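Other chains dropped; remaining ones untouched in position.
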Amino acid sequence: MSKINLGNFFEDFEIGQKIIHPLPRTITDGDVSFYIALTGSRFALHSSDVLAQRMGYKKKPLDDLLMFHLTFGKSVQDISLNAIANLGYAEVSFPNPVFVGDTVRLETEIIGLKENSNGKSGVVYVHSIGYNQDKQEVLNLKRWVMVHKKNKEQISGIKHIPTFEKTQPITRNINIPKQKDIDTSATGGKFFFEDYITGERLNHPEGITIDDSDHTLATKLYQNNAKVHFDDFMMKNTPMKQRLMYGGHVISIARTISFNGLENAQWIYSINSGTHANPTFGGDTIYAYTEIVETIEHEREDIGLLRLRTIAVKNQKSEEIESPKAEDGNYLKNVVLDLDYTVIIPKRKTKK
Amino acid sequence: MSKINLGNFFEDFEIGQKIIHPLPRTITDGDVSFYIALTGSRFALHSSDVLAQRMGYKKKPLDDLLMFHLTFGKSVQDISLNAIANLGYAEVSFPNPVFVGDTVRLETEIIGLKENSNGKSGVVYVHSIGYNQDKQEVLNLKRWVMVHKKNKEQISGIKHIPTFEKTQPITRNINIPKQKDIDTSATGGKFFFEDYITGERLNHPEGITIDDSDHTLATKLYQNNAKVHFDDFMMKNTPMKQRLMYGGHVISIARTISFNGLENAQWIYSINSGTHANPTFGGDTIYAYTEIVETIEHEREDIGLLRLRTIAVKNQKSEEIESPKAEDGNYLKNVVLDLDYTVIIPKRKTKK
């Protein structure tokens, strides 16, 4: 039996199967510096221990997306090494904050399988949960990927498709400290929950060019070993002709760009759904705009939630894009990300 | 009112105005590793806790320039986002050492305004002070930038130009521990204050090529969000045709190169003036030479100061440059930095 792990194929999965992904990771200040260097992120809560302590934390918590990448990356070897495409995300939530020094790991249950009619591949639906060293949940997500079959002749006809919430339900308990007296001279933003209205659109002016070293350093840091991101020699013989950028890095860049206009929305509550509409490559410049889809009151008096849709565009100013899709319903060729997510933002009235 | 922050224009500033820049930053070991990886810096005091403790510190202090970048970067959003050019620096000093774990922030006062005669722009003179979490000054600097006007028709005629010291005066108190018994086998240099003479020139032999990923990682790490450094798509439509390197990174590379011949000059006392003579781009190789402009005795017996002029040159060996300026008084086209600064260096006679 070969000692080489070639990853799992469609036939290797079964409903209810549980996988403990290898490679627990202790998160360090080095990871946090890398995240800032790779994205230019400017959300103040993740930048300053002094500010974080004033906001009720023991020290600065990790940016939710950095935690996501470091935790999620572990599932690639077992789930998506032989993936043809990462089809979608749903019900991604961030139940507890993560801090430098914490050790994260990931477990997955197979919750759906659908063989494609051509017999060559199938869709695998998974539910993954990330834990810290105290067994607290730090990440909870569902996703589905299209995976190659080993034996393309043998048809099983399996079709077990789970259903997903359109948006993550808003729970009573939100695990962030009580927010008051936000120091807007530190966060850099003067707008709060009450200032945003449904349908409002924010054209973020910044653009960030991503070079090949940037996205491959990011993906290696996350110990995500999907070959398409690293092996330029192999990729030159594909229609893409070059390394494909890890979609998660595009999400992080879009989130960084969205800072301008959403400075006080420092927590991601959930990612409701996400589509990588087109591939992104080294050398592309990313722009983004955000629509306020819904303003959501919470029973806590100090915070509210904003459901957002951030559209990331490559090599075109985001203000030139009216809608991410053409009349035929297909994404415009420069649109690279359509992200539906919910953020937490303090209320103005709790300010003194 | 738009929630998008487009930065300040010339008319948005007034004399005496005070700005607290957002985004306090807790400095970590991750930042220090990045600085070494980005520059290759070899000054031993910033590399080893053991050596730093032997030299009287609780642990290794930050390289002055790393602290400068991390602190200074915060002013870009408010001061120079709409800058046409960063015209100059003066009276830059480093009053107290900074250590990993410290949190730095920056405040600025507008000290001068001069509208340009064409009515399209003006020069803003600022005095910025960086503080640590204990409100100790860690950076004190003046600079002036040319900024776009919003309304190019309306002429104010404002002309309030501050004066600057040609060099930072040498103060009685210099905040470094008493230096004795310098371990030259650890610092890598055997020359001390007494060994340098006015007019001496050091042709540093090393050259360092800077790629686009390097300088954009650096500038994102510093949370400096000036668009010219990041947005290649936008820059392709400018005369530069590509991203412009952050001038501070060039200063750091020049300082790193100056290690060879100045190994024991581990502290920058002040930057007296600095000119980015020509732009630097990804792919350029930087060389440098240093002239000893002045040797300055200090009342402390263990140290002296050297006023230095380091000239950084791109894509040409520094020894080929006799003077950074041509006969017409203009900088040679390959000269990228003319830096007048003062460093602290131990005296030999205090060695046992």
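Letters A and B mark the chains in the order given here, with residues in each chain numbered from 1 onward.
Operating definition for what follows: contacts are C-beta pairs under 8 Å (C-beta built on N, C-alpha and C of every residue); 3 or more make two chains touch, one makes a residue touch a chain.
Note that this is a predicted model, so its numbers are computed, not measured.
Novice: Since all chains share one sequence and 2 are shown, how many copies form the whole assembly?
Specialist: My count for the entire complex in this file is 3 copies.
Methods note: only the chains that are shown with their structure count from here on.
Novice: Approximately how many whole Å separate the CA-defined centres of chain A and chain B?
Specialist: Here chain A and chain B have centroids separated by 36 Å.
Novice: What residues of chain A sit close enough to touch chain B in their complex?
Specialist: Touch residues, chain A against chain B: 28-34, 36-42, 44, 47-51, 60, 185-189, 191, 195-196, 202-209, 211-214, 217, 260-263, 283, 285, 315.
Novice: Okay, in this complex, where on chain B does chain A touch?
Specialist: Those residues of chain B that touch chain A are 3-6, 20, 22-26, 28-31, 33-34, 77, 103, 105, 133, 211-213, 216-221, 223, 225, 227, 230-234, 243.
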